[in-house]
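On to subunit A.
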Amino acid sequence: MLEITQLVAGYGNIKALKTVDISVPEGAIVSLIGANGAGKTTTMKSIMGLVQPGAGQITFQGQNITGLAVHKVVNLGISLVPEGRSILSQMTVLENLEMGAYQRKDNSIQSDLEKVFKRFPILEERKTQLGGTLSGGQQQMLAIGRALMARPKLLLLDEPSMGLAPLVVADIFKVIQEINAEGTTILLVEQNVRQAIKIAHYAYVMETGRIVLHGKSEDIANDPRVMEAYLGGRKVG
Partner candidate 1 sequence: GCGGNQSAAPASSAAGSAAKIGVVSYLTGGGAAYGEAIKQGLELARDEINAKGKVKIELLFEDSKGDKNEAINATNKLIHKDNVVGIIGPTLSGEMFAVGPIASQAGVPIMGTSTTAEGITDIGDYVFRNALPESLAIPHAVKKAKEKLGLKKVAVMYSNNNDWAVSGFKTFEQAIKDNGMETITVETFADKDTDFSAQLTKIAALKPDAIMVAGLYQEAALILKKAREIGITVPIVGNNGFNSPQLIKSGGNAAEGVVVASPWYPGKDDEKVKKFVAAYKAKYGKEPDQFAAQSYDALYIMAEALEKAGTTTDRKKLRDSLANVKDFPGVTGKFAFDAKRNPAMDVTILVVKGGQFTELK
Partner candidate 2 sequence: MFLQQVVNGLTLGSTYAVIALGYTLIFGVLNIVNMAHGEIFMIGAFVGLMLVTKFNIGIIGALIGAMITGAALGYLLERVALRPLRRKEVSHLAPLLSTIGVSIFLESLALKVFGPQAQSFPTVYSGQLLDLGVFKISFIQIIILAISFGLMFALRFWLAKTKAGKSIRATAENIETAGLLGVDTRKVIVMTVMLASGLGAVAGVLVGLAFNAVEPTMGITMGFKGLAVLILGGLGNITGAMVGGLILGIAEVFSVAYGDSSYRDAVAFGLIMVLLFVRPQGLFGSSTPQGGR
């Protein structure tokens, strides 16, 4: 569904991505893991068109989307839950969610809204509160809920569990699996490597702008290098 080939990108003269190849098959959950500064976020931003690639190609459902304007990428059915949340702080919770469905024209928006509220009841409670005054975790829920409102074909999640209470974290991973089961393909960046690998079908490991390892998630989980570098030597499970 999504093919990234030989992608190079960066900020000014800083090369954040040197060569990145990732393939996300339709219907799968693909996890991308790596240390701080490895370039995970940059990869996500390049897909969305927020960072202009220096070389390489990104195709989505066979269409070349390299360097396409952000809103057009969204229009094709890709949504990103950005790192650090990016809540519209001057808009209410409800408006934030409505903005999520900005490009949709169908009439099941209302029922999707209810679904989000059911998943995150606190959001319904705080419907009219300004986004900026939510607690950190509440904002994270809002960001995820908002992305769901777009009903994307491909959902990019950049550290969705960050800042969430343990109970909610467990929920989030469940939610991810649920929406995946409903047909949404998922590319997941997570520092909660254990969980991320557990729910993923495939995993990619990134180091300083390069993919150094990839494969079925079970294989990755048992790779000694991964265990050493990301799991503090302990096994997934």
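We take it that a residue touches a chain if its C-beta (ideal position, glycine included) is under 8 Å from a C-beta of that chain, and two chains touch if they have at least 3 such contacts; residues count from 1.
Here is how the candidates were picked: all candidates are chains of the complex that A comes from, given by their letters.
Remember, predicted model here, so these are calculated numbers, not experimental data.
Of 1 or 2, just one candidate touches subunit A in this complex, namely 2. On the subunit A side of its complex with candidate 2, the touching residues are 48, 50, 69-71, 74-75, 79-80, 82, 86-91, 95, 98-100, 102-103, 130, 132-133, 136, 146, 150.
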